[in-house]
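Missing here: one protein chain of the complex. Every other protein chain is in place.
As written, the chains take the letters A and B, and residue 1 is the first residue of each chain.
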Amino acid sequence: MAPKYAPSLRARLPPVALLLQIAFIVIFTFFVEIGDYEKKKAEEFIFSYAKFQDIHVMVFLGFGFLATFLTRYGFSSSGFSMLVAALAVQWATILNGFLLFRSFNWKIRIQLKSLVDAELCAASTLVAMGAIYGKTNPVQLLVFALIEVTGFVLNQWLIQTMLQTRTHWLYSIVLINIFGALFGVMTSRFLFHSEMQLKHEKEKVSRMTGVFAMFGTLFLWMFWPSFNSVVEQNTDVMCSTYLSLAVSAVTATAVSVLSSSKGKINLVHVQSSMLAGGITVGAVVTSAPAPWIAMMIGLCATLLSTLGLRYLKDHMLFAFDCHDTVGVLSVHAVPGILGWSAQLILRLATFSNSTIAVRFAVHHICILLITVCVSLVMGVITGLLLKWSFWKPPQENKYYDDQAFWEFPHLLVHK
Amino acid sequence: MAPKYAPSLRARLPPVALLLQIAFIVIFTFFVEIGDYEKKKAEEFIFSYAKFQDIHVMVFLGFGFLATFLTRYGFSSSGFSMLVAALAVQWATILNGFLLFRSFNWKIRIQLKSLVDAELCAASTLVAMGAIYGKTNPVQLLVFALIEVTGFVLNQWLIQTMLQTRTHWLYSIVLINIFGALFGVMTSRFLFHSEMQLKHEKEKVSRMTGVFAMFGTLFLWMFWPSFNSVVEQNTDVMCSTYLSLAVSAVTATAVSVLSSSKGKINLVHVQSSMLAGGITVGAVVTSAPAPWIAMMIGLCATLLSTLGLRYLKDHMLFAFDCHDTVGVLSVHAVPGILGWSAQLILRLATFSNSTIAVRFAVHHICILLITVCVSLVMGVITGLLLKWSFWKPPQENKYYDDQAFWEFPHLLVHK
Partner (left out) sequence: MAPKYAPSLRARLPPVALLLQIAFIVIFTFFVEIGDYEKKKAEEFIFSYAKFQDIHVMVFLGFGFLATFLTRYGFSSSGFSMLVAALAVQWATILNGFLLFRSFNWKIRIQLKSLVDAELCAASTLVAMGAIYGKTNPVQLLVFALIEVTGFVLNQWLIQTMLQTRTHWLYSIVLINIFGALFGVMTSRFLFHSEMQLKHEKEKVSRMTGVFAMFGTLFLWMFWPSFNSVVEQNTDVMCSTYLSLAVSAVTATAVSVLSSSKGKINLVHVQSSMLAGGITVGAVVTSAPAPWIAMMIGLCATLLSTLGLRYLKDHMLFAFDCHDTVGVLSVHAVPGILGWSAQLILRLATFSNSTIAVRFAVHHICILLITVCVSLVMGVITGLLLKWSFWKPPQENKYYDDQAFWEFPHLLVHK
């Protein structure tokens, strides 16, 4: 049989991308203006500038290179995350402005802070994309991103409206991870084909791509303390996160060796799991834990995450027909939920009055439940929508391969 | 015929580089001292420190990795830009001190700000080098860099002297791009050989080198908002640039697919074009445009840039015998000139008095004309100088290849 060529995206990607882009520009024309509400003091500005840069690097470089470890998917994993994040940021700016920070008679004023907020939404999308990388084309990813951002902002709006919570809570780093991971996994469930049960020959790391992924991971790892202190701007949070991440790096390597029958380290597992400490501590930020608590939390999260990548990922595939490319369930959802529980326990211990404690617990659990429900429901919708053949999804044999989407020079190698 | 070896640079590169280096040290000994004129407030210092770091990263990492996409040219594109930028920065410090910031009785006082100014000159050199990468040896690049920096500073001095303009104008990011690109293209025109009409077998991207170039591009893309706000230090400019760059990333991908007959994306085109928004908005910085204007400008610039890379680049080669390795004409000159025109229109709209408006327009157009003339004339001189066989230019068959310049271990691969 002749090789089936990948379907051309010429009639899909440009119209979708350009139409969305022009629509966004139109919306920006009528509703968005740049400017601060009040003049800030110089030092505050500098701080938000440094924060902005760190988050910017994390989202576009860190999360963008999450899946570069795939041996033939370097162009796509870096290029598509760029494309998706760039569009998601614009959409998130608009949605955030309308749903969360209303009250300025239909004019959204944006500033560095708004861009950071929008980038956090984009981060959530990039987390979610981890589950479907390699099995989708860029048009599908754009649609996926739009719905994910909508869902993420909607979820925050729901929490804000139903529970009357303060805003800074909502941006908790943890919701980004939990929402993104569950949304991605649920979407991936609906994109399942029976051929995915077999390990795809291109779904593996190579000597070089492993080091690329290390670069991306390192930027996430190094800047995660900044990420966690976006909400609560203090250095104590940075120190806790730092220590937790250090413990994670050590634990991830040790557990990876321990769970390997040949006593070897799995680079991809280590890279993913060494972020678990940061994610988990992100959840307990507001209770400012002692360093040893942050470290213990980091240890447990990494343990669960590494074991999850070894065993849970395959289990999800075989038992639930759910293929998860970078293992976002173990890497983002599990540490997120662990951190959420840790936060509950830590906060409950501080209340003397049991009525307040119970109210806090209910409140806290409600936020998680709402998030889980919204993410799963939106994931189902997205999954069904993406199955539509209108999007020209790639064939099975073109999975995890740049060649379906990118121009390559003639493949003959001249020496 | 036996393979012709690349000519040894042992008798050229060390003498030229060391002589220049020692000459610079001697000049520094007599004319340069470190120190502020007045003590700054702490917060100002911090800001310039952050700015300095961002520009530093952009110049050495971002612009330095522009041409790493060439499959066999990774060592050279990163190593030579390092070498050239390190020398250019010293030369620019001296020239800037003497020509632009005189008045301190032959003593140049330098500070972080001076280094940023010098790095902007170096950035202009690196842009220009984009046109001649792969077809020159490092000695030629050093000579090229010296003349380019001289021309760039001379151009600013001319503008300052003839038009009595304020200094901050001169450092406009746009002049860097326009001057650099035109200078590079003109030099490249004079280095043309008839064999260049044919596509060189090594002038292509590979799976790995594409991702390296993505890294470099991302650092440029991420830090471009800082770059544009060097002149006007406010966050509004950062936000506009950010939005424009986001639009660029989406548009570049869409247009690249649209203009490909197979509906595939060209990674190198996308990488180059997604910076167009930043370059163009850099020109309109002083008129603080509304976000939608910045976004529209970004869209148009990227459209022109991507189409330029697809069609204009080949046209330049076949019609004008001008080979442009990374397509600096489309990537830097076209968005620069577009931005310059946008700035003219935006500013004209704000003047109520037509006399002032006309004066501004003449002034504005003069700066551009002076820049274009100086860059083309200096480019011609450089091109003629570099043709001199004294520099031992590499042979045609060693173009785009590290092996002509770098020690490689025995090429046998052991597994």
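The rule is short, and it goes like this: a contact is a pair of C-beta atoms (placed from the backbone, for glycine too) under 8 Å apart; a residue touches a chain by one contact, two chains touch by 3 or more.
No experiment lies behind these values; they were computed from the predicted model shown.
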item: Omitted-chain contact residue, chosen from A:M296, A:L317 or A:L348; value: A:M296
item: Of B:R72, B:K135, B:H200 or B:K313, the residue in touch with the unshown chain; value: B:R72
item: Selected from B:A181, B:M208 or B:L386 as touching the chain missing from the view; value: B:M208
item: Touch with the omitted chain, as defined above, among B:L66, B:L95, B:L115 or B:A246; value: B:L115
item: Interface with the unshown chain - residue positions in chain A; value: 43-44, 46-47, 50, 54, 201-202, 204-208, 210-211, 214-215, 218-219, 221-223, 226, 235-236, 238-240, 242-243, 245-251, 253-255, 257-258, 260, 262-267, 270, 274, 290-292, 295-296, 299, 411
item: Residues belonging to chain B that touch the chain removed from view; value: 8-11, 13-14, 17-18, 20-22, 24-26, 28-29, 32-36, 42-43, 45-46, 49-50, 52-53, 56-57, 60-61, 64, 68, 72, 74-75, 78-79, 82-83, 86-87, 89-90, 110-112, 115, 138, 208-209, 212, 215, 402, 405-410, 414
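As a convention for this text, only the chains that are shown with their structure count from here on.
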item: Superposing rotation of chain A relative to chain B, computed on C-alpha atoms, to nearest 5°; value: 120
item: Approximate Å spacing (C-alpha centroids) for the pair chain A, chain B; value: 34
